[in-house]
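Single-structure report; data block below.
All protein chains of the complex are present and in place, except for one that has been dropped.
Each chain gets a letter, A, B and C, in the order it is written, and its residues are counted from 1.
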Amino acid sequence: MIAILVTGGTFDKQYNELSGTLAFNETHVPEMLRLGRCRVDVVVRQLMMIDSLEMTGAERRSIADACLASSESRIVITHGTDTMVETARLLAAAMQDGPPEGGHYRKTVVLTGAMVPYAFGSSDGLFNLGSALSFAQTLPAGVYIAMNGRAFAWNDVRKNRASGIFENL
Amino acid sequence: MIAILVTGGTFDKQYNELSGTLAFNETHVPEMLRLGRCRVDVVVRQLMMIDSLEMTGAERRSIADACLASSESRIVITHGTDTMVETARLLAAAMQDGPPEGGHYRKTVVLTGAMVPYAFGSSDGLFNLGSALSFAQTLPAGVYIAMNGRAFAWNDVRKNRASGIFENL
Amino acid sequence: MIAILVTGGTFDKQYNELSGTLAFNETHVPEMLRLGRCRVDVVVRQLMMIDSLEMTGAERRSIADACLASSESRIVITHGTDTMVETARLLAAAMQDGPPEGGHYRKTVVLTGAMVPYAFGSSDGLFNLGSALSFAQTLPAGVYIAMNGRAFAWNDVRKNRASGIFENL
Partner (left out) sequence: MIAILVTGGTFDKQYNELSGTLAFNETHVPEMLRLGRCRVDVVVRQLMMIDSLEMTGAERRSIADACLASSESRIVITHGTDTMVETARLLAAAMQDGPPEGGHYRKTVVLTGAMVPYAFGSSDGLFNLGSALSFAQTLPAGVYIAMNGRAFAWNDVRKNRASGIFENL
């Protein structure tokens, strides 16, 4: 069983045709799992529905709390790409016993997101969701970011804002 | 570096608007990798472009030959779902040293496909491609089928034709 | 009020993922009208759901009967492109009083269709539906084919099978 914790991000943004702006409504994750014909045993929990640029420290800590409280030992988190690395760092501190770099992680946590909203017919959201669920099933305990078909350790990744691509430090 | 070997299948079927039938033309895999913003180092080789129900033993052996000849130790194969298990079985025999069930595999080979053509706006192709590339990076040497978000060992999987879902034996 | 008579055709074909074939299920016309934000007063009647290559003379006459029986004086018919001209010819004979070429038409009837199924993410279906509904509101009584953004009189049109385009004789 894998827990999918939804926090919002580009993944779930949609177009409000009355205001002409981008906004959040319901998460698209269950629909994406259905279209992907996903048969992995998952439970989807919507923690919040926000742009990660507006995520507060308290909200980040509530994500860590949800990871710790979750009975599942494998977790995928959908998250805006802009501060995904920052949340991964906080989770890494919260999810391990012992010293920050040498401790023992309790669970496999994989953060993922999208550069283009799923509702805009884009494709990286589905590609990334398939990727993140697969990494979550196979990687050892730790905190990772799954973007661009790759899995990055939380402490060896950054988002290149000029290219929109995640890369090693 | 991961080799992606293209053999056709539903993945790559498209609609011929003059004849009104389903047919193969060029593979969509490079476009799918682009839309998925994939940054994994891959090389795409189109071996054939056929419906897997029409795949001959000679064609199946040529896939095994391409796997053995490939300099990459991690391989993803796009393949029709109907005989994917049969090709996986032949690859398992060809890719290992020693006895059929207890031998040592030389490479990590992951077969994947789709229930709905990518060109028809469906989503399981992209989801499965993201999944297969991720399993190919993390699973030990062996032959696997990546469908429905899961990875199956070649000798513990079948396609349930009534539901269109891959499941354990 | 415009009557939309549904007969099937490429317009409504969809992919059966278990059999891997093209088939008919329910008509997509109501969904297309909704996505097009159509606010024209319409009533949708599904007469049949067939490939126009398989349409019999009896079925063609039943379309003419439905046109004559309809209380609406403006009618759009969705129809396969392959025999659309043949049905238009029969309708022209049935819908007018007086001699075949010089008679008086009772209603405005516009046949339309698509080269690519709506369910395959194609676009000519929506474009043609918007076009046909507009021609049906503005053209005088008569029988027309609306394809490729144009309206053709029933007796000055053919489908060019090599190009898939409707053209004047």
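One rule holds for everything that comes next: a residue touches a chain if its C-beta (ideal position, glycine included) is under 8 Å from a C-beta of that chain, and two chains touch if they have at least 3 such contacts.
For clarity, every value in this text was computed on a predicted model and none was experimentally measured.
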Report task. Could you run through the displayed chains and say which ones the absent chain touches? Result -> A, C
**Report entry** Contact residue for the chain not shown (choose from C:Leu47, C:Ala119 or C:Ala146)
**Finding:** C:Ala146
Query - Residue, one of C:Val6, C:Met32, C:Leu47 or C:Ile145, that touches the chain absent here - result: C:Met32
**Report entry** Chain not shown, touching residues in chain A
**Finding:** 10, 15, 17-18, 20-22, 51, 82, 115-117, 119-122, 161-162, 164
**Report entry** Absent-chain interface as seen on chain C, which is shown
**Finding:** 32-33, 35-40, 115, 121-124, 126-135, 137-139, 146-151, 164-167
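Just so we're on the same page, only the chains that are shown with their structure count from here on.
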Query - Taking each chain's C-alpha mean as its centre, the one farthest from chain C - result: A
Requested in this report: State, to the nearest whole Å, the distance from the C-alpha centre of chain B to the C-alpha centre of chain C.
Outcome: 41
**Report entry** Whole-Å gap separating chain A and chain C, where each centre is the average of the chain's CA atoms
**Finding:** 47
**Report entry** chain A and chain B: spacing of chain centres that average the CA atoms, whole Å
**Finding:** 27
Report summary line: Multi-chain contacts in chain A, i.e. residues touching at least two other chains, fall at none
